[in-house]
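There's a structure below that I have some questions on.
Heads up, one of the protein chains got dropped from this complex, but the rest are sitting where they should.
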Amino acid sequence: MLYREAGQFKTTYAEDMAIFPIRQDRMALAILLGIAFIGVPLLADFDIWPFGSDYLLRAILLPFLILALAAIGVNILVGYCGQISLGSGAFMAIGAYSAYKLGTGVHIPLAWLGFAISIPPLPVLLSILLGGLAAAVVGILFGVPSLRIKGLYLAVATLAAQFFFDWVFLRVSWFTNYAPSGSVSAPTLDFFGLNVGTPIERYMLCLIFVTVFAFLAKNLVRGNLGRQWMAIRDMDIAAELIGIRPLYAKLTAFAVSSFIIGVAGALWAFVYLGSWEPLAFSIDRSLQLLFMVIIGGLGSIMGAFVGAAFILILPILLNRIPSELGVPLSTETITHLEFIIFGSLICYLLIKEPHGFARLISIGKEKLRLWPFPY
Amino acid sequence: MRMPDTSEILLQVEGVSLAFGGVKALRDVSLDIRKGEIRAIIGPNGAGKTSMLNVINGFYHPNRGAITFKGRTRAQMQPFEASRGGIARTFQNVALFKGMSALDNIMAGRTLKMRRGLLWQMLRYGPALAEEIEHRHRVEEIIDFLEIEPIRKVPVARLPYGLQKRVELGRALAMEPDLLLLDEPMAGMNLEEKKDMSRFIIDVNDHYGTTIALIEHDMAVVMDLSHRVVVLDHGVKIADGTPDEVKNNQAVIEAYLGVAH
Amino acid sequence: MGQFLEVLIGGLMSGVLYSLVALGFVLIFKASGVFNFAQGAMVLLAGLALVRSLDLLVANGFPLWVAIVLGIGFAAVIMAITAWLIERFVIGPLVNQDGLTLFMSTIGVTFILEGAAQMIFGSGSYPLRLFPTDAWFLFENLFPGGILVNKLDVWGGFIAGVLVAGLAIFFQRTKTGRALRAVADDHMAAQSVGIPIGWIWFVVWLVAGLVALVAATVWGTKLGVQFSITFLALKALPVLIIGGLTSVPGAIVGGLIVGAGEKLAEVFLGSHIGGGIEYWFAYVLALAVLLVRPQGLFGERIIERI
Amino acid sequence: SPAAAQNEQFIPILSYRTGAYAVNGVPYANGVADYYNLVNERDGGINGVKLLVEECETGYATDKGVECYERLKGKGPTGAAFINPLSTGITFALTEKTATDKIPIITMGYGRADSKNGAVFAYNFPLLGTYWSAADIAVQHIAKEVGGFDKLKGKKISLLYHDSPYGKEPIPMLQVLAKKYGFEFTPIPVTHPGVEQKSQWLSIRQNRPDYVLVWGWGVMNGTAVKEAAAVAYPRDKMIGVWWSGAEPDVEPAGDQAVGYKALMLQHGAGKFPVHADIEKHVYAKGKGASEPGKIGEVLYNRGMVNAMLGVEAIRKAQEKFGKKPLTGEQVRWGLENLNLTDARIKELGFEGMLKPIKISCSDHEGARDGRVQQWDGKGWKVISDWYTANQSETEPLVEEVSAKYAADKKIQPRDCSKES
Partner (left out) sequence: MSIPEAAKATETATPFLSVNNIEVVYDHVILVLKGVSLDVPRGGIVALLGANGAGKTTTLKAVSNLLHSERGEVTKGSILFDSVEVQSLSPNELVRRGCIQVMEGRRCFAHLTVEENLLTGAFTRVDGKSAIAEDLERVYGYFPRLRERRGSTAGYTSGGEQQMCAIGRALMSRPKMILLDEPSMGLAPQIVEEIFEIVKDLNVRENVTFLLAEQNTNMALKYARHGYILENGRVVMDGEARALAANEDVKEFYLGIAGDKRKSFRDVKHYKRRKRWLA
């Protein structure tokens, strides 16, 4: 009786097409946003446990938000458009390094032409967004082979992007402003004169980014373009025969996805790490993002969040449990156990629900709807 | 039976041959489809019927021959030409988008008609929303017409085969085609459902004037619905004419019908 | 010229060593359509089981050859148990699910194997000396310094050749080979015609485990048995897709192409643009091949029919 | 009891006992843990303040390292005394954070070379030697082997390096030195984790450099030695940095490693009086972290030295701030004023492992001495005298790079002449 759409009549298609047509869902979302936007800052402000220490903000929520954003990007490509990509890390890196260059000033000496291209350091917000744009452009470029290469073959082929850009940012010292170690650090985070420095400020910044992009992404995937992506994913030949252009659909998916991933990469570098090297965007990151999307549920924006939480936070929790309980285990054993348990949970979850958390949630809702009857 | 009032030729296939390695799927087949008619293509299994449809909408490229559609002649069709030119189709092995709801599947059929760009869709505001709603109206009409209201939001993978076929027809109708190619739309249906399907086909043909090319193995359906029938066997056209002519054609009886129906 | 030949030969050889790892992928993919992310972890597990039991036996006074035989036997048993567990508890219950789900489950398996292998057998670096690791210098009268050929590489190549021949026969036209391919196409239809999927998968994972063991003997000799051995999987991927995910001989050919290509690129191109290019070069090579043949050189055609 | 808990000094250990670099991470972490344990077991802590230690596994991954740091930095009554990430990548990521959190970051023998300049990097302590010092020492040793600096002219020296900030650090210094002495310098990158080096060594076989410096970590070192053997490059022309000169780097290669040389971060392998204490007070009670047979290995000893320097810094700080748990800011003072004389080193049982070390505001390195050791198939043998890195060579680069950092980060460098 708690969760039922009966009695909620929709009289226009606009109402029927809302993100959450059911009132209870809307309320749940409002509560969640309320906690995220008001609750967390308040708690942190009053130093109430567990937000008193920076730990939760800086070590958990910040990476969670940024990786969830990246996962949304990956989900658009993999979950909605069906193009498996293992190169997401590279696109994060492109976002990060482009934003870094733009934020610290671009100088391209064209000696043989007798002049140089110089762009003064751009404001941080603009550099981050342009970083995303750069990632989108490269994304389109690396999306072109997807017209011919499909499935797992494409997945492995996207690794070319991953390794190539790892190498580029290591080797081309122009990108790192000729830092001797190849490690660079972010410019100070000034947003319209506001310096974003404390953990809670950083958290709010990321939260705003994530909320806005999640909303835009949700709009896209439930609109015409989203349907084209899913059509390509589900049956590309039929899609083509009903007039969907694979070129356009796939490349827009690559572009939008890379854009979001690039922005997330810039945030990861600027807001979370502060100082980074290409290893921060290695193949491990790409895989991690893919795991998030699969576990969360392919083709679900909310799934990206749940998946990010599972893949990012669960290992940390598992790792912490023994020391919190005071069980005397060596870190080595703890880590090995963490691996074993984490792996087992992944398998267990998949066996229980091969389509990830998103499906689990929708089945849960369906059960709630039927409650108290089993079916 | 009422014949279509025009004899204008919408599509003409001339001398088309198609081979896959050693398999000759089509051998020098010519046929025409007149505007407004229901044209059936029949023949034994593996005769090349589906291949013919694939040639018409550009999925297969014939080795030889020419295709004239709406007055333009070309050696082969391209899928985008076909879809933009107003050719829609359903598939023999249901080719729905499995992960999407019935509604979304049909909405996808309207891709060609939707104009708003990426940025508008991202905001889903103003013109983008208006466009979405406008097309939703059209799609709801189709849903209503096909009587699939209750399954609008069900993921199509969960639907029984028969309903999937209907959704697929809906998707094709959403394209508002001039020429509708139906590949065994009634396979796997019982009589009642076949009747429904027949009704839909006739209504589409009558009310919208849509030209229809139909492959079907149920002879009763074919004979009742179609204006003209072409018969293929082993890639060769062996007969072409009104249902009655075809029914009594000796070659057809031997190759396909067996006992006279 | 001498250097070119040397790099070419060295590249071809080291490519074949990757093929050893790639073969494991091919086997499982061919038989169940599962892209087995855990292949690297299986090499680690097999290697650790082998080297640790070997050390223990030698320390207890067994003669070396007895220890080797027993050690390999022990490692094989471990791989069999692993195969059984994976089939029973992970892949078995996931029959008929789509490729990405299965892929993800093998990632779960990877975590479990890496954790368990190191917890049981230790996370150090353990030297393994089964094959000679020095080199021959050929044609010393033709080229100054001769052309260097690693003995280990030759051994690896030889073993890979034998494996491929054996596996190719296994897959070719035997009843089980046919059943394996049927399972890869459609789990449920295979079940419906009475193919015992569980048993088939156990056998395949076992064979993949044994291939991992073989890879571990060669790579363990080269690197020492240690965690880094799992990274071989990444180097095996371009090999795998160049050859085609479903082709056993393709794994070898892919290895030859990748090995030669990346080594030549690194030596002759890398020095001009800063070096370290072989990782991405292998993948770009793979990309180039796929653009021409989307299913790899010897992979099964991707069926497009409507 | 709560009262006792109040009298504890919290020290986090960031370690990696799993993953690709565990082979080298484990002995190091063991040394660190054992020494803290020794201080508690033998002395009852530092002047009665017990050491409370917690390990956190980073797996050598930057983001995990950041998480560990955030998790542990606030623990204990006064928070972390200092942090020791044992990874150049994590060091880079934490440098700014530790400064705001006021927790010193000790990077003994690694980290960013420019952070030696305490005026800019108030909280970074690259004790005992940066990579620029290491590069300088290595070149000094080569000069000695070839018979003088003037003989370096025209020689070919290659650097085989781990393609990461860690491996790249020495490059600018070596370029400076190459210019100065006229040797030909070629950097050769090896992609992480370094399991595949065939093409690198085939190039080396062709170019025949006179020396190959190895800046590797983990599996890369052992593989380099084996590949060198395979192409018959003389092992005694290879010189590893001090992170490429421990037992796990050579043991897997067996006989092929004989002759391989490596720099020493002052100490080498072997047992010293402090080891006896550890065996007596820690291992006898069954509280040791390591396999007993591995006590005294190079990386184990390095972990111990590292822990000892931290403990001594706390002790120093207690002199000023009182015998109680101290904050990171207070420990930072202790570090900056640390002055270990030969006598004190002997007292601590480290005689023969260390030379005196004196840290100051402008010099967070404290000492820049090293020796060279060689593997003889069974153990490491010291084969050289002490070298001291030439400050006139390293210092200009330190100034230049740290000034740039200060400008980027808008840091006002301290005036060290005014620091006590």
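By letter and in written order, the chains are A, B, C and D; residue numbering begins at 1 in each of them.
By our rule, a contact is a pair of C-beta atoms (placed from the backbone, for glycine too) under 8 Å apart; a residue touches a chain by one contact, two chains touch by 3 or more.
These numbers come from a predicted model, not from an experiment.
Peer 1: Report, in label order, the displayed chains that the undisplayed chain touches.
Peer 2: A, B, C
Peer 1: Determine which one of C:51, C:164 or C:179 touches the chain that has been left out.
Peer 2: Answer from the full complex: C:179 touches the omitted chain.
Peer 1: Just checking the interface: what residues of chain C touch the absent partner chain?
Peer 2: Residues of chain C in touch with the missing chain: 95-96, 175, 178-179, 181-182, 184-198, 300-301, 303, 305.
Peer 1: Extract the touching residues of chain A with respect to the undisplayed chain.
Peer 2: 354, 363, 366-367, 370, 375
Peer 1: When the complex is taken as a whole, what residues of chain B touch the one chain not shown?
Peer 2: That gives, for chain B, the contact residues 1, 20, 23, 43-47, 49-51, 92-93, 147, 158-163, 184, 187-196, 198-199, 202, 217, 219-221, 224-225, 256-258, 261.
In this section, only the chains that are shown with their structure count from here on.
Peer 1: Where the CA atoms of chain B average out and where those of chain C average out, how many Å apart are those spots?
Peer 2: Distance between chain centres: 48 Å.
Peer 1: Go ahead and note the Å separation of the Cα centroids belonging to chain A and chain C.
Peer 2: Between these chains, centre-to-centre, one finds 32 Å.
Peer 1: In angstrom, rounded to a whole number, how far apart do the mean CA points of chain A and chain D lie?
Peer 2: So the centroids are 36 Å from each other.
Peer 1: Spell out, as numbers or ranges, the residues of chain C touching 2 or more other chains.
Peer 2: Residue numbers touching two or more other chains: 118, 123, 274-276, 279, 306.
Peer 1: Could you pull out the residues of chain A that touch at least 2 other chains?
Peer 2: Residues 170-171, 237-238, 241, 332, 335-336, 339 of chain A touch two or more partner chains.
Peer 1: Strictly by the criterion at the top, what is the full list of touching chain pairs?
Peer 2: Touch list across chains, by label: A-B, A-C, A-D, B-C, C-D.
Peer 1: If we count contacts the way the header does, which residues on chain A are in touch with chain D in the complex?
Peer 2: Residue positions touching the partner: 53-55, 58-60, 63, 104, 170-171, 180-183, 185, 187-188, 272-277, 279-280, 282, 284, 316, 319-320, 323, 330-332, 334-336, 339.
Peer 1: Considering the complex alone, what residue numbers of chain C touch chain D?
Peer 2: Residue positions touching the partner: 3, 6-7, 10-11, 14, 118, 123-127, 129, 133-135, 145, 148, 150, 152, 222-224, 226-229, 231-232, 235, 262-263, 266-267, 270-271, 274-276, 278-279.
Peer 1: Spell out the residues on chain C that touch chain A in their complex, using ranges where they run on.
Peer 2: Going by the criterion above, the answer is residues 35, 89-90, 93-94, 97-101, 103-105, 107-116, 118-119, 123, 234, 237-238, 240-241, 245, 273-277, 279-280, 283-284, 286-287, 290-291, 294-296, 299, 302, 304, 306.
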